[in-house]
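The complex appears here minus one protein chain, its other protein chains still in place.
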Amino acid sequence: MADRSAFSPESLTENRLLYWIAAGLAVVMLAPVIWIVGLSLKNNQELMLGTEAVFRAPYTLKNYADIFVNSQVFGWFLNSMIVAVGQTLGVLTLCSLAGYAFARLEFPFRRTIFILVLFGLAVPEQAVIIARHQMFNWFGLHNTHIALMLPGMSSAFGVFLMTQFFRAIPREIDEAAMLDNTSQFRIFWKVLLPLTMPAQATLGIFTFLLAWNDYWWPLISATKKEMFTLTIGIASSQTNFAQSEGLGFLSAQAIFASLPVVIVYIFFQRHIVTAVSGGAVK
Amino acid sequence: MSAAIQINDVTKRYGALTVLENIDLEIAPGEFVVFLGPSGCGKSTLLRMIAGLEAVDSGTISLGGDRIDTLPPGKRGVAMVFQSYALYPHMTVSQNMGFGLQNIGVAPRDIDRRVKAAAETLEIAHLLDRKPAKLSGGQRQRVAIGRAIVKEPQAFLFDEPLSNLDAALRGRTRLELAQLHQRLGATMIFVTHDQVEAMTLADRIVILNERRIEQMGAPMEIYQRPATKFVAQFVGTPAMSFLPVSGIEDGARGVTLDVAGAGRVETGVHLPATFARENASLGIRAEDAKVLTPGEDGVPLRVKVVERLGDRAFIYGTLSDGTDFVVEDAGRSTVAAGQEVRIGFDPDALHIFDSAGRAYHHTEGA
Amino acid sequence: MKRLLIGTALASIACAGMAGAETTIELQRFFGACDADFGNVTDVSQAVGECGIITALVNKFEADNPDIDVNVTTVEWPGYDQLNAQLASRAAPDVVSMHYSVISDYQTRGLLDPIDDVLAAQGMSADVFTDASLAGVTKEGATYGLPFDNWTMLFHVNMNMMQEAGLVGDDGAPILPASVEELYEQGMQFKEATGKPYLVQILANETAAYTRILYTFLQQQNADFFADPTAIKLTTPEATNVVEMLKKIYDEGLTTTDMDYPAAVSGFSNGAGGIAVNGTWLIGDYTAQSEAEGNALSGGYTVYPLPQLFEGRDSTYADGHGWVLPKKDRSEEQLEAIGKLFKFLAENDFHWARTGHLPAVKAVFEMEEFQSLPHRDNIAEIAQTGQSLPPEVLRQFAIQDILGEEIAAAVHGDKSVEDALATAEKRVNDLLANI
Partner (left out) sequence: MAESYRRSRWSHALFVVPYLIVFLTLLVFPLFWGMWLSLNKVDLFGGAEFVGLRQYARVLSDPVFHQAVRNTVIFVAVSVPVLVGLGLFLALALNRKTRGAAFLRGLYFSSTILSVTIVTLIWRIVFIPNDGLMALIFAGLGWEPIGFLSTKGWSLFSVGVATVWWCIGLPMMLLLAALQQIPADLYEAAALDNASKGRILTRITLPSIKPTIMLVAVIQIVMQFQLFGQALLMTNGGPAGTSRPIVMYIYETAFIRWDVGLGAAASEILFVIILCAAMLQYWISTRKEEV
C-alpha cells in the first residue's frame, strides 16, 4: 500500500499539538488522586507534622487495615449499592413503560399528560425537597432504603429519553408484530424492549451515577448511621481533620470507597462511554 | 389456503382529508393483484386497511367470505412483507420466522418444521441462526417473505418489497415472486409504483389515483387500452406523447384530427356523437410512431436527444409547434441530435382523450 | 472483596439479631470519629483527646454493662442540621450531645424530655453538678440534659517562643496583655523577635471562634447586647471596639490568617505562632505533646483564660456540652439503661475533664488526680468568670454563624466595621423576629 497517497479525514482534524496538551493536562487530572494515594500510605502521626512526608519512606498499609478493623464503610457501601441499583431498576421500569405508551399508544389526554411530564424536566430537586421531606415524615418513611430510592424515580428525564427512543424505532416493527398476532404487552416486552437496550444502558448509567452521588436527600433522609450512604458516611467523618482520624485514614477511606465504582468503570468503560455518548445523539 | 377478498365501498379519512373514497374491489382466490399508482394515491393505505394497520372509516372488507375489518391485524389471516422488511433486529432468522407461530401457540416442533421448510424453499436455510444485521439486503428480503410464508396466510400483502434492492436483484426477485405465487397459488396483493413490477407480476393491475380506482384490468389491457389520460401517461416508458387537437372530422376508417404540430392525422378511432370536441388531445406511444426514410412524407420532428438502449433507440424532439414528442427507432438508428427527421404514426394505435381525460381507442372490427 | 462484603452483611445481621436480647441506646454525638485508634480501647486512662476519651468511655460502659448496647453515630460538628432532620422525621436517637446554648431551641419547641426522673431512678440528684453547668441545662425548673462540662476559649501559650520573644516573667509565667494597647505592643514584640505571628487564630471558614471572642470582650465591657433576648444590639461603641481590635490584629500581621480549624490546631503544634486562641478541649492534647520530645511545644506549653483587655470586668464567654434526650417513647429498660449511662458519664467526668474542659461534676474539682492535672489552676477562675448568653436567646448557633460571617468580613476588610455590625444586627434580628 502506498501510504503517503492514502487520504484519511482524520488527517484533517487531528492535531498533534492539541493531543499532547491534553495528555499534559492529564497530570492535573491525576495529581490530586496520586496525592491522596500517597497520603493514604502514610502514618497519620507523621502526616501531622507535615505532609511533605509523603515523598519519603516508610509507607504503610495500616490505614487500609484500620478500615477493615472498625470502619462502617462496608455498611455504607452496601446501602449505596442497594439504593443505586434499586433506583436504577425502578427508573428503567417506570420510564420504559411510560415511554412506550407515550410513543406508541393512544389514550385520552396523552399529549396533555406528556407535556405535563415535560414540565417536570424543569423542576429542580431544591424546589421540592423541603416539601418532600415533610411528606416522608407523614408516612414515617425516612431512614429506609425505599425513601432513598423513590425521589429519583420521579425523574422526567428518563421518560423523555425513553419516549424519544421508542419513537425512533420504526413503526413497521410493531406492525409486523401485530400481524404476527402479538399482544400489546408482548410487543412491548418481547419486541420493542430488547431494541431499547442502548437507551436502557444510557439511562441506567445516568441514574446509577446520580443515585450513587446524591448528597442532599440522603443527608436529610438517612439520618441513622445504619442507613448512611457512602456519600453521607464519608462526609460525616471528614470534618475536623485534626481531631478525628487523620489525613492518611481519610484518604484511605476515600480510595477504598471509590475503588468498587472505579473497578466497575474500568471494566465497563467502553460500554459506559458508548452509552453516555449514544444517549446524547439521540 | 387462498381466499377471495372483497372490498366494499371503503372510505378512509385522516381528519378532514379523504385519502380513499368509496373503493369497491373484488379479488379472486389465488389472484395476484398489483396496486399501482403515484406516491400519495392511497395504495399503501388500502393495503394497510386490509392488513388491519389502518382503521376503515366506512365500508367493509372481507376475506374468504368473512368480514375482517373489525378484527385486529393478527387475527385476519393475512401476512405482510414491509418495504423495510421490519425484521426483529434482536431475533435470529428462525426466531423471526417462528415468532408469529409461537404467538398462536403452535407446538415448537411444528414451528421448527415449518420454518425449515420455508427456509429451504427460499434458500436461506444456512442463515437461520443469524441476526438480521448480518444479512444482505436480498437475504433480509427473503427472510421477510419467509416470515410471511410460514404463517400460511389466506392472503399475502406486499408493500413495495423490492424497492430497497438493487436493479439486478430486483429483477431476479421479481421472477422468484412470480414462481412463488404459482407454487403457492395464494391470493397476493402487491403495492408498487414501479410499472415494470406491475406489468410482470400482476394477474390484474389496479391503478389508483386521487382517492379512487382509476382502472382495473390485465396488464396488457391497461397498457394498450388505458381508460384515462392519467393511466396512459402513468403506464409505459417513455411516457406517451400528447398532442393538442384543434379540429376533428369524421371519416370512414375513423376520425381525422387537426393537430397543431403534425397537420392532419388520420386515425382508426371512432368517436361517439357525445364526444366533447373542445380541448381533446391525441396520444401516441413511442413504439407506435416510426422514423420515416428520407424522402417519405411525414411530420417533421426536430431531434434534441437520442437515447440509445442497444436493441432500440428513443428519439426525443419537438414538433413544429414546439410540442415534445418521442419516437422509437431501431437500435442501429443513424438519427443524431440536431437533425430534422420525418415521422409517421400507426393510425390504429392512436388514442384520443376528451377534455375530461377519458380515452377512446381503435376498436377491432368497428 | 465480595466475600468480605457478604461477611460484613452477615455480621451486621448477626449484630441486629443479638441486639434484640439486650437494650440498645442510640447515641449520637459530635467530637469526631476515631474508631481506628480507640475503637477497642476500654481503659479510659489510655485515651487522650475529646474523641479518644468519649470513645473509650462508651467502650468501657458497654464492657461494664454487657446487657446494654450503645450504638454510636458520629455526626459532622455540630450536627444540629442532621438532628433537625431527624426530629422532623421522628427518627431522633435516644441520647444526643448538645451545647447548652442550643438546648433552649429544642426545649421551647417541646422536642426534649426532662431527665430528672431518669437521674432520680439512679439515685442521683442535680446538686452534684456545678452551678454553671446546671444553669446550662435547666429550663423552666426542669433539667433537660446531663451536664458534661463547661468550656471557654483560652490562650494556649507556646512558652518556647514566648521565651524567645522575651515575654516570660521572672516567675516563669508568660507575660500576657492586660489591655488592648498591651496586646498590640506585646504582639509586635513577639513578631519582631520570632518572625512569627503572635496569635494562632481560626480565621478561615469558621464562625464560632469570632463570635465567642466577640461575646467575651463585649462582656468585659459590660455591654448588655442581649438585653432583649429577641433582639441583639451591635451598633454600639463596645462592639465596634472589639471588631476594630480584631481587625487591627489582622492588619498588623499579629495573627495567622488563612488557617481553618484543623490547620490552626496543628499550626500551633508546629510552632506557627505564640498563642493559640482556642478552646479548653485542646489542653489535654497539647499537654501530651509538650511532654513528648522533639516538637515545637516540647517542655514549653501553658494555658490561660482569655485576658481581661477591657476595664469593665473579667469575663469569658462560656458554653458547655451536655447529653439530652430527644422526645420519644422509650421503654422502661431503655430509660434505665440511659440512666446507667448518665450515671457512668457523671462518675467518669474526671476523664472527660482530662480533655481540658472544666468538669460539670463538683466533686471532680476536689479530686487529687484532677488537681494534679497540669495548668488547671491557671484556668480555675473561669468557673467564676465564665458567662453564657441569656438562656432565653434562641437559635444561638444560627446567630453565631451570622456574627462570625460578618465579623470575618470586617476583619478581612471586605466590609467596614460599621457596615458589618449593622448588617449582623439586622440579620440576627430578622432571624429572631421570624421564629
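Going by the order they are written in, the chains are A, B and C; count residues from 1 in each one.
One rule holds for everything that comes next: a residue touches a chain if its C-beta (ideal position, glycine included) is under 8 Å from a C-beta of that chain, and two chains touch if they have at least 3 such contacts.
Owing to the predicted nature of the structure, the values given are computational and were not obtained by experimental measurement.
*Asks:* Which is it among C:S266, C:Q289, C:T302 or C:N348 that touches the chain not included here?
*Replies:* C:S266
*Asks:* Pick from A:L41, A:I67, A:M81 or A:M153: which residue touches the chain that isn't shown?
*Replies:* The single option touching the absent chain is A:M153.
*Asks:* Give me the chain A residues in contact with the hidden chain, please.
*Replies:* Residues 7, 9-10, 12-15, 18-19, 21-23, 25-26, 28-33, 35-36, 39, 47, 50-52, 93-95, 97-98, 100-102, 105-108, 110, 113, 116-117, 120-132, 134-135, 150-151, 153-154, 156, 159, 174, 178, 184, 188, 209, 212-213, 215-216, 220, 230-232, 234-235, 238, 241, 247, 250-251, 254, 257-258, 261-262, 265-266, 269, 272-273, 276-278, 280-281 of chain A touch the chain absent from view.
*Asks:* Just the residue numbers, please: which parts of chain C touch the chain that's not shown?
*Replies:* 80-81, 84-85, 87-88, 105, 109, 111, 203-207, 257-260, 262-263, 266-267, 270, 272, 395, 397-398, 401, 405-406, 408-409, 412, 414-415, 423, 427, 430-431, 434-435
Basically, only the chains that are shown with their structure count from here on.
*Asks:* What chains touch chain A and also chain B?
*Replies:* Under the touch definition, chain A and chain B have no mutual neighbours whatsoever.
*Asks:* Provide the C-alpha centroid distance between chain A and chain B, rounded to the nearest whole angstrom.
*Replies:* Those two chain centres are 56 Å apart.
*Asks:* On a C-alpha centroid basis, what's the spacing between chain B and chain C, in Å?
*Replies:* 94
*Asks:* Give me the residues of chain C that touch two or more other chains.
*Replies:* There are none in chain C.
*Asks:* Give the residues of chain A that touch two or more other chains, as numbers and ranges in rising order.
*Replies:* Where chain A is concerned, no single residue meets two or more other chains.
*Asks:* Can you name the residues of chain B that touch chain A in the complex?
*Replies:* Contact set of chain B toward chain A: 51-53, 72-75, 78-80, 82-90, 99-100, 103-104, 147, 151.
*Asks:* Which bits of chain A are touching chain B when the two form their complex?
*Replies:* Where chain A meets chain B, its residues are 170, 172-173, 175-183, 186, 190-191, 194-195.
*Asks:* Which residues of chain C touch chain A once you look at their complex with the stated criterion?
*Replies:* The contact residues of chain C facing chain A are 1, 4-5, 8-9, 12, 26, 31-37, 39-40, 49-51, 71-77, 81-83, 85-86, 88-91, 93, 261-263, 265-266, 269-270, 295.
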